[in-house]
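Just passing along the structure, written as structure tokens.
As you look at this complex, bear in mind that one protein chain is not there, while each of the others sits in place.
This part shows chain A:
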Amino acid sequence: MSDSKIRIGVDIGGTFTDISIMDAAGGIITKKVSSTPNNYARAIGEGLAAAFGENGLGGADVAELLHGTTVASNAILELKGARTGLITTKGFRDVLELRLLRMPRLYDLLWEKPPTLVDRHLRLEVDERIDARGNIVTPLNEADVVAVLDQLLAEKVEAISVCLLHSYVNDAHEKQIHDIIRRRAPEMVLSISSEVLPEIKEYERTSTTVINSYVKPVVGRYLNNLTADLKGIDIGAPLLLMQSNGGLTPAEVAAEMPVHIIESGPAAGVIGARVLARRAGFDKVISFDMGGTTAKAALVENGEVTRAEEYSVGGGIMIGSRLMSGAGYVLKVPAIDLAEVGAGGGSIIAIDAGGAPQVGPESAGSFPGPVCYDLGGTEPTVTDANVVLGYINPKHLAGGAVKLHADKSKAALTEKVAKPLGLSPERAAYGAHMVAAANMIRAIKAVSSERGRDPREFALVAFGGNGPLFAAGMARQLGMKRVIVPPSAGVFSSVGLLYSDVEYNLSRTYRQHTRSLDLPALVAAWNALETQATDKLAADGFRPDQIRLRRFAKLHYKGQAYELSVPVPDGAITERIAAQLEDAFGEEHERTYGHRAGPNEPVELVSLNLTASGELDTLRDGGADLAPATEAASERDAYFGPEHGWMATPVISRAHLVGRDWKGPVVIEEYDCTCVVPPGMTASLDTLGNIAIDVAG
């Protein structure tokens, strides 16, 4: 990885594939091309070839290629994964189908469970049983294993998962089955639950293990195609993939354990926000990513991204409440804790039967899209409201690539919303803008105040095509003081990839009272995890000085169902550090929930967790040598609510901020997004090229 080489970030979305190229000096070139859904790899090859041509680069210049992809989640959502078989403990073949018996919506007789990824006749049982303490109650019947394996082979499965009861405490039987399968079908794609997720709760473990098998052949084929295409343009550099947890992983590792790259897509932007925060000197930021159909928020504190223990593929949108689980496919692997709401530029503005205005969750999508696109859309959307308000350029987007029809936005909004409510079009548009903002504020609260974090102490990092349109107004409502809009905000996820580390998250269930910890056993368990992690990173080519280990422990008051995670200090695990766990947990409990139990309440250690990162030592910090703008600022009328009314608003480019601050109202138009600075706020440019909005002025 020489300093003279370039690094490339590629982020694939449903509509666009974004490419960022960082040169040796840290300068960034971006390129946006249409995605190619029947073979996503093709757009990457073609996009890169074009970008290379435009900038006089070649495949041999590439030091590494970093990649975020939705190929795995799409395989699940579209049910296009491998034909998978499951081998499980006798009496428990339906764990995957029974799920948790819950549904994500109340009063919905139309609800359908997502189809199981393994059909019932491919879920087969073997006689064996291990109890909760790891004792073998019934030895494994190997003849059963052979019989069910033959059955699955006759059914022509492409992949097999093995999940036995209590294998997280004793994996002997799963290992035996593994060996038998390997002997009889050496090439079979195989996932063993005690390897994928050695944690208690059979449904979550089975679901996670099955997903690994289900997507593995798909991910493998995709990576093979991609590598071949890259070779075609002379790129032989290492390929690293973004994981759901926000860390990178080598392509070969991802191909083996694809369960970690399912939510690869949205993670990179959050990591980008984390690095940006560090470079711009903020300990605490909330990332806010708003696109065409959804908006996502995540929290970064002291350089750490908040992570969720488990999530559901296809169940990500908050439906009123985060309590309503039961949608989608459960994955219990660490992922960036994203709160997602169905609010985007395409969200439709309507009036409910009680006469109250609503924004979303119905969306006009990318087709027909907002009314102003003039592609057949008739229902006014959030983008139409922003056009009527003068926030979005009334004639075109993307430097002229997309023509807009502002008059059509206004006509639709007037007829469908303003008239029925007895309001002026701009008042209705402003109201809709505020309701959309309120929906997104709930996502921000979900990752902050609902977790005991006060959003006022955080800066808001806004990106995505629509994020910077709303961010400043939302920040004011939340009492946040500063908004940061990075360069290339519309393609920020691909930029984020350039700033990521290689990362592994390891964990194991370890249930013990904090007052009766078996210290030698605990030390041994930690050491085992650390050895495992450093071995992995060493295999990836990292030197010891590039490796960083962070330990966490999950604890709860005995009887509680949910755990809180607390950091464990570096160094040897001593009596004192063990004793501090209980205290650290109590403090975190008080911070998150507002109270802690008395000193005699038993605290239980539940699991040990390790985050191991390998820091890539390529140059990352580029300067921002933006030349001052040469053309004059233009101006248009924009509406800022009843208080301010219509205001003559300067429309500038980022370059206009070089060397001078601009007081709001001002609209900053860029190729890939538009940033609105309301009256009373001030926009400036920081040394890294970010737009910094001072909310208080």
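Just so we're on the same page, a residue touches a chain if its C-beta (ideal position, glycine included) is under 8 Å from a C-beta of that chain, and two chains touch if they have at least 3 such contacts; residues count from 1.
In this text, contacts and distances are computed from a predicted model.
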Per UniProt record, name of the chain withheld from view ["Tricarboxylate transport membrane protein TctA", "Lipid II isoglutaminyl synthase (glutamine-hydrolyzing) subunit GatD", "ATP-binding cassette domain-containing protein" or "Hydantoinase B/oxoprolinase family protein"]: "Hydantoinase B/oxoprolinase family protein"
Option from A:Leu98, A:Ala228 or A:Ala579 whose C-beta touches the chain left out: A:Leu98
Listed residues A:Glu78, A:Glu112 or A:Glu575, member touching the removed chain: A:Glu112
Contact with the hidden chain (one of A:Asp150, A:Glu252, A:Asp407 or A:Glu450): A:Glu450
Contact set of chain A toward the excluded chain (per top definition): 90-95, 97-103, 106-113, 119-121, 131-132, 137, 165-166, 200-203, 320-325, 352-358, 421-423, 427-428, 430-432, 434-435, 438-439, 442, 445, 449-450, 511, 557, 559-562, 592-595, 597, 601
